[in-house]
Every structure is written in structure tokens, then in C-alpha cells.
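Take a look at the structure below.
Left out: one protein chain. Kept in place: all the others.
Should a chain be cited, it is by its letter among A, B and C, assigned in written order, with residues numbered from 1 in that chain.
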Amino acid sequence: MNNSFGHNYTITTWGESHGKALGVVIDGCPAGLELDEKDIQVFLDRRKPGQSKYTTPRNEDDKAIILSGTMEGVTTGCPISIMVENNNQKSRDYSNIANVYRPGHADYTFEEKFGIRDYRGGGRSSGRETIARVAGGAVASKILRELGVTLDCYTRAIGKYVISDSNDINMDEMDNPLYMPNDRVAFQAMDYIEECMRNSDSVGGIVECVIHGVKPGVGEPVFNKLDAKLAQAMLSIGAVKGFEIGDGFRVATSNGSNNNDEMSYQEDVVFHSNHAGGVLGGISTGQDIVFRVAIKPTPSISQKQHTIDRLHDEIDITINGRHDPIIVPRAVVVVESMAAITLLDLMMDNMTSKMDYMKEIYK
Amino acid sequence: MNNSFGHNYTITTWGESHGKALGVVIDGCPAGLELDEKDIQVFLDRRKPGQSKYTTPRNEDDKAIILSGTMEGVTTGCPISIMVENNNQKSRDYSNIANVYRPGHADYTFEEKFGIRDYRGGGRSSGRETIARVAGGAVASKILRELGVTLDCYTRAIGKYVISDSNDINMDEMDNPLYMPNDRVAFQAMDYIEECMRNSDSVGGIVECVIHGVKPGVGEPVFNKLDAKLAQAMLSIGAVKGFEIGDGFRVATSNGSNNNDEMSYQEDVVFHSNHAGGVLGGISTGQDIVFRVAIKPTPSISQKQHTIDRLHDEIDITINGRHDPIIVPRAVVVVESMAAITLLDLMMDNMTSKMDYMKEIYK
Amino acid sequence: MNNSFGHNYTITTWGESHGKALGVVIDGCPAGLELDEKDIQVFLDRRKPGQSKYTTPRNEDDKAIILSGTMEGVTTGCPISIMVENNNQKSRDYSNIANVYRPGHADYTFEEKFGIRDYRGGGRSSGRETIARVAGGAVASKILRELGVTLDCYTRAIGKYVISDSNDINMDEMDNPLYMPNDRVAFQAMDYIEECMRNSDSVGGIVECVIHGVKPGVGEPVFNKLDAKLAQAMLSIGAVKGFEIGDGFRVATSNGSNNNDEMSYQEDVVFHSNHAGGVLGGISTGQDIVFRVAIKPTPSISQKQHTIDRLHDEIDITINGRHDPIIVPRAVVVVESMAAITLLDLMMDNMTSKMDYMKEIYK
Partner (left out) sequence: MNNSFGHNYTITTWGESHGKALGVVIDGCPAGLELDEKDIQVFLDRRKPGQSKYTTPRNEDDKAIILSGTMEGVTTGCPISIMVENNNQKSRDYSNIANVYRPGHADYTFEEKFGIRDYRGGGRSSGRETIARVAGGAVASKILRELGVTLDCYTRAIGKYVISDSNDINMDEMDNPLYMPNDRVAFQAMDYIEECMRNSDSVGGIVECVIHGVKPGVGEPVFNKLDAKLAQAMLSIGAVKGFEIGDGFRVATSNGSNNNDEMSYQEDVVFHSNHAGGVLGGISTGQDIVFRVAIKPTPSISQKQHTIDRLHDEIDITINGRHDPIIVPRAVVVVESMAAITLLDLMMDNMTSKMDYMKEIYK
């Protein structure tokens, strides 16, 4: 089930960049949730192309159609099939890249694995694959909100332009095209991106996600730790090359005395710090869950690159057309969606952790 | 199946730090592999306590017993049950920590999740849980070797002591207690650890793993990308707080022009660099697979720490007894084991990726 | 993943009787299979309504549309999404049954489980749900044929009209509307069905399936025995109430001396009989695999029946409109499809059973 994710709330995704459509089947959505296409569209619109000069102008509406699983605007407990049609599917001639392995892309590896690959716009390895994840994440997010959980997801860094101090993150300043919640750093980053565009180059960055309102006790002790499943979810997104939770790689230079989060009690359990990022032993502590992912620069650049083709002949290629110079801003909602799916799934798992819970439902 | 990992080659682990035993059931090991307890013991000995002054002197043999799945030294295709008895299980009095939530440990989160926790030495959240993973990894590694795949796993950094340049990694210099393949840096790190020990403190670090000999085409395109499953595998190890593949977090400051790996053909496909870490689109490229994990400092320190107990009373605790001042060296073989299991599992998955493969087996 | 079936070749189905569409996502189909919509249509046409006077005249084309997973008529290894639109979806007024629990239907149980149910034509519990299975089975069957495996599936009994002797099964006489391979018995059965129709009643029957060409060694020893997975597959079909393999329930009155199948060797392994139905210890013997399923009479009948509604008021209902007086003939292709999916999935599993197979692929 390599195109499925989740144990209780499961998404199965399908579709290629230039096929007829892309979609997701959500299996395990509880019955009784109010849901219509607008709930999904608002998420899809956040990853839609053409939102700013930093994204490809590909002319796609990306309209969500719910094909099953609801009746009169309410989920029925049956699988929710959501489809987005590819209107733009026949707009290009791919003969120049059909036989070439583009550097930084999955062309060579797909061909080695399957003996065939869909060369039209990257096929299944295209960023358009994430449409299905975002649709699945929109539904998960709505359920989470009903259970008191919300997510903040944003750009933390682009190139060397970083919001260094968490105190400088201002969610009121998210209205820029980079989804970077600090206008000062965002403007610097935009200048830098434009410079890269002039150089026919692309740039990477870091997305951060903070999850609020998760009660302690969510996540499984061993292989399905909350942070382990988040890590899989994040690295499963095309361009992600790293994941860290809480202090992350900084723990390598920490000491126990400053990495442990001490505890007190003031009407509720209080932690003095959150080096752990809200997860201990794979299980939520009740604090904010904080993690970051590293996203590589767009591999499609219009500089000349050396590579080979299917016949193993060497060639220099220049990838024409306009491509996003940066993946990060459009990845923000993908990260948020995968985080929502992962967390909800483990919250559902957790409902059978105690005899007391079972007795409450089967009383 | 929260205590299982893998789709084809699956390990199911069980056991607590101070229960009768710990163990693993390996399901899906192909028949016809020569296997005896020595194959497993050599792996277990690498994580055994008492190997150096940097590890707890807990007196455990950690002897592997194969209970099923082999006949006359050959695997039969039936589940391989491996058990390690806890000889040392009754040696302590836990009354002082039975009701206390130790900072940096999973005491509080287990209690919130299950309403009960095994306070004896951390129970299921103890590092001893990794014994079962290492046994499972020993078998996976043996299969991989027969298929031409080998793994090098070592300490890359302890605190600020890092083998900065990959060229300074010398696998002939692994004979130090830190499994750090550069004697000069290792000695500096050992001095630093001893300083931390004098301060009743602990220290973190970074483990790196390089996998050689993987053919291109292994890994699944979407949710079970090779790097995504490695990320889950790694974050599922108790103290791991971060994972990165190839250039990892450095991609945030890279450009497409220097992050893409160009290709040539010289008798075989050749990449000019390996920024990707051997994986593109979740599928192996045929290059070395290179990843790193960040490991936090041991949370058990004998400095005074502020915390609460089960009744929510605040107290100061000092964790007595001798604890590893650093988790990293003993984690090396755990990282290697989980990597082997993850890779083998995806290599098995890959056997049904093409009609040609199926026709070869069912001809 | 309650709407998914299979471990390697997995179908995930979605859709309700009167929603916009129904469909299946096939995950794990090997790359390199020639496939187009005609391959699927020929299967769907076998279960289409309106084929004879014994099936509902519902005016549906049931046209298969492949939305993803193929390129230029060949599978790519990516998920194959197949959709069938419900053209007829708005044709009825359901106000009279929206609140009533029809006897023999899943109305009451869905409502109890989910707190809501899609009352339009049975929603997810409708026989139309099997469209998605048949589409998945059409693809599985095509793969199986390339591997030398074929399936014969037919009506063995309707009411008391049975093809008693296996020697009287004549696959050349399948051209009747009952898919019953013996014209004499089929005509008797047709008379009987017409009698039931005159009585506003319905009738049950037995479907038998024979699978040819399966090599010995397919199936897993314990929980995923070939016959165990077939049993799940069959009972998962709406109206099926029983499953038996080989001699089935007759073994209750057998003795070991006449139930065991003795063996000889004449150029190949030869069994003297096939009481086992081609499976021993859950693994194929290389003989024909033979199983039967019992299918209940259509629960929708236009006789007056006593029942309750959602408010627990008692009422008498008469289900108007024309309904199939018998489920059996249209179930034949559903049984065949689920059998093909189940078998293929286990054949794929089996490819990692031996080190020798792995070495052959990774040599």
C-alpha cells in the first residue's frame, strides 16, 4: 500500500501531473462531520500555482470535487473520494525531455524501478501529487479543530534569510507571498529569490510547524512514535531532505542539564521549557509540538546542466519554461496537511489505549 | 501494530527493561538463509553495556536465543523468534522513582497515555528496548550482505567535536569506545565526555550511516520513499531528535545549480556528486545512501532537577546510580540495524514492481 | 483501511449507489502490463444490470474510465484509478424508505454504526459497490493470464436446482442468462425463478469457482492461508453467507482414509483426487483450486414485510419497483474478480519466500 498513509484515518492518493485527474480516497473519516467542497478548496487554494511571481503561472483551477462519502453535507463514515481534474494536461510538447534524465529529478530512478516512466511533467513524481495530500489534510484539519487542535505552519528560512528568534514570528504578518511570518525577513528573502531568478537559479529553505492543543498521551511508544510518523510524513514530501523536532540537530551540542525540560504544577502540569518539541518517548506531552523540515531548491533550472539520456548518451540540457524558483511557500500547506493527517491518525489509535476508554464507548 | 515495523520483512518487538526478557519476532525472512545465534550475538555485543567507562556497567550478558524459524542452521521461512533474558532484573529498589516524572524521560507521557506505567528502569521506554531491533537488524544485515549490500555506521560528532570533512573518516580507526572513525577527534571527544561526567552531566551527538551496494530502483514513490521510511525508522529510536539525508538541512541555503547531481556515463551511470544522499524521488540512485541522525544527551543525570510526581506535588530529584553519560556510541549499531531492516524491506517490496520480475519467478 | 483489500496488489474502493460515481484505486499493479479500458469493460459488462429479464432494468452504462496509472496503454507502476459514473443517480424518490429499516438489508446496522446512513438505493451497502471490485479484478485477471493462471466461475445451484455432478459442468453451455454451465439445469432454474417472480419472491444459490494453472507454493502458512484469504474475500461480498473449499462441509462426514489425496509421480507430481480443493496447509498444491460460495436471496421483495423505522415505530412495508429476483448470476463475475485479486496478491507475497528468488532478482 505504497500510495496510502495512515492506520485509522488513511489517505490513498493517485494521479500524475498530466493525466486526466489527481485524487485521494480518505478511508476512516468518522461519520457526522459537516463537510463540503469549500472546506477542501480553501486548503487547495493555498498551494495553487499562479499566486505570485514566485510560482509557476500554470493555469489550473484545482477545483475539488467530492465524489462519495457525504450525504447532505455530512460525512457518512464511508470513503470520501475527492478528485481534482487536470485541465491543463495537454498543453506541452515533452519530446525534448521524454528521454532525458533531468538532474535532481526522479527521472532516472523511476525508469530503473519500473522500466517505464511517465515523462509528462514528472508524472507521479511531480509536485502536483501533493494536491491529493492537501485535500486529505483539509478534512483532517477540520476534524482536529473540532477536537481543539490547531496548526500553525510557515516559512522559517529561505536561503540564509532566517527568522532567527522564535519571538520574531508574527502570525499576523503571514500575508506575504512566502508565507513567512515576519515582513522584514520576508522582504529580504524576496529580494534574494529575485536575484536567483535573474541567475536562472533556484533556492531552498525551511518550513516550521507548531501544533497547539494536543492533549498529553498521543503517539505510540515504539515504531509509531508521534515524531517518527511525522518524520515519515515529512520526508515523503518530494523535496524534503531533513526533519527535526524541538531542538533537533542542536541536541548534538547540548547537555542533559540544559536539554531536559523541568516540570512544575500550577493548576495544570507546566513545563519550564520545550526542548523536546512536545514529544517525549514518542508521546505528546501536552505542550506545543514543534518541528522543522528542510526543503531543497527546485531542481528545474534553466542553466545548462550535464546529464545522460535513456540510451546513456551524454548531453547538456537547459530546462526551458518558467518554473517556481522556490518550492518552500507552496510546501507550507503540504507540510501542514501531512502533519494534520499524522496527528489525527495517532489520536484515533490512542482511543483504544485504555480499558477505561473502551468501557466509556461500550457502556 | 504499533510494535511492528516493516511490510515484508517485519519485526515485532516486545519486552521491558526489567521484565523477564525482551525479544523480537521476525516475520518474512526468506527461507534458505544460514543463520545461527552467533550471527545475532555479534550485533548485540556492539550495544552491550559495560564495554567502556562511557557506558553503564550493568551486568547483562544479553545472550540471543533463537526459539523458532530455523532448522539445522537454516531459516525455514517461518517466523524467527529471538529472546534475550534480563538476568539483572531484580537488582534495584525503584521506590524513589516509582511515582516521580523524571525530566527528559517518558514517565509522564506513558502515564497519561496508559493510566499506568512500568517504572522499573523505564519499562518499555528504556534503551534496552533496542535489543530487539538489533537482533532483527543482525538478520537483515546478513541477508543484505548476500545481496551485495553493506553498511558503515559510526559516530560523526559528539558535542562540538565533529569529523568535519568526510575525507577524514577512516573506518580503520573505529576501534575506539566511541565508534568514531578518526582517532584524533575521538580522543578530543573522550576528554569532553569525561569533563561532562565530572560535572554530573551528559552530552549528545550525531551518528552517520553510509549504505553501499544498493542498486538503483529501491524505494517507493510516494509515502514509502526510502528516505521517508529511514526517517521513521530513525526517529522511532528513543533519543533521536533529527534526521537528514545527503546534504540535509544544508539544502536550505543551497541553490539548484549546486544542489543537483549531474550525470555522465563511463561503463556505468556516474553521478558527479551526491548531494541527494543516494535517493531521488524516494528511490535509490545506485550511489551510496548517506544519512545522519541527531541524538540527545542522556536524560538521566545526577544533578538536581525540578519536577513533579503522580500526585502533582513538586519535588527536586537527583537520579543516583551510574548512567551512560552519552547515548551515541551504543546507538550506532541500533541505527545500523534499523537502516538494514528498512532497506531490506523496500528491496523486497521492489520485487513486484515490474511484470518482468514476476515472469522471471513464475516462468 | 476497511475499504482496502490486499497486501501487495491492493484495491481501495469508494462510492455509493446514488452518489456521483464509484471507483477503485489499484495500488501495486506491476509496471509493464498492457492495459486499456476495454480490458475492464468486458468484466463490467458481465455484471451490468439489464442483461436479462432476471436483472433489474436500471439504465446504467457502467463505463470504466482510467484516470491514472497508465501511459500509452501500459501500466507505469503508479496507482491505477478507475471510475464509473452513476448516470442514473437522481431518478428516484426515496422518501418512503429513507426512514425505514428494510428487512434483510443493512439499513439498521449502518445507522447504528455511523449514526447516519445514505438511504439512496442502499448507499455503500448496495450491490453497485461491487463495480469497483470487478474493475480491480479485471486487471488482476489480466496479470494472472500472463502468468498462466485462468479462472472458471459459474452458477452451480439456484434453489434446489443443482448441477449435482461436476462432470455435468460444461463451460460451452455458459451462454444462458444464469451463467450456469448446463443448459438442462439452467432451464429448470429459469422456470423456478419465474415462479418466484410471480410470487413477488426471490431465491438464492451457489457460485463455484475453479482456478487453473497455479503453481504449488502459493499462499501463506498461518493467517493468510490461500483459502483463508479467499474466505474473507468471498464473505466480504454483500450477500454471501458461506464459503467452502474442496469437499467443504462434506468433510464433516468423511474419514481420513477417503479425504486424504494420495500422490504419485508421472513426469510431474500427480494427485489421485482433489478433496482438498487445491490447498494444503493454506498453500497451493498445483492442482485446480475449487471453492463454492452460498448467496442469499435478494432481500428486496415486493411482498408485505413487518419492520420498524428510525423512530422505532412499527410498520408494514412493500418494496416497490423492479428488483433482481436473484443475485447469483451477476455475482459470478464478482466472485471471479475477488478470487483473482486474492490469488494474485498471494502470488506476489510468495516472491520473497526464498533467498533464491531474491538472488535471482538482485543478481
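The working rule: a residue touches a chain if its C-beta (ideal position, glycine included) is under 8 Å from a C-beta of that chain, and two chains touch if they have at least 3 such contacts.
A quick note: this is a predicted structure, and the numbers were derived from the prediction, not measured.
Taking the entire complex into account, which one of C:D36, C:D168, C:E194 or C:D313 touches the absent chain?
C:D313
Kindly state which of the options B:L22, B:L35, B:M190 or B:I308 is in contact with the chain not pictured.
Going through B:L22, B:L35, B:M190 or B:I308 one by one, B:L22 is the residue touching the chain not shown.
Considering the complete complex, identify which of C:E60, C:E85 or C:D349 is in touch with the unshown chain.
Per the contact definition at the top, the residue touching the missing chain is C:D349.
For the chain left off this view, which of C:I301, C:V334, C:M348 or C:I361 is in contact with it?
Answering carefully, the residue with contact to the hidden chain is C:I301.
Residue by residue, what part of chain B touches the chain that was omitted?
Interface with the chain not displayed, on the chain B side: 1-4, 7, 10, 12-16, 19-23, 25, 27-28, 31-32, 65, 67-69, 71, 74, 76-81, 83, 113-118, 120, 123-124.
List the chain A residues touching the unshown chain?
7-9, 28, 30-33, 77-78, 143, 146-148, 215, 221, 347-348, 351-362
Would you write out the residues of chain C that touch the absent chain, in ascending order?
Residues 2-5, 13, 101, 103-106, 108-110, 112-115, 124-125, 129, 157-160, 196, 199, 201-206, 215-225, 227-236, 238, 241-257, 259-265, 269, 272, 276-277, 279-286, 294-301, 303, 305-308, 312-314, 349-350, 353-354, 356 of chain C touch the chain that is not shown.
Throughout what follows, only the chains that are shown with their structure count from here on.
Closest chain to the protein CA centroid?
Ranked by how close its C-alpha centre lies to the overall one, first comes A.
Take the average of all CA coordinates in chain A, do the same for chain B, and state the distance between these two points in whole angstrom.
A distance of 26 Å separates the two centres.
Which integer distance in Å separates the CA centroid of chain B from that of chain C?
45
Give, as an integer number of Å, the spacing between the C-alpha centres of chain C and chain A.
38
Going by the contact rule already set, what residues in chain B reach two or more other chains?
In chain B, 215, 221, 353-354, 356 touch at least two other chains.
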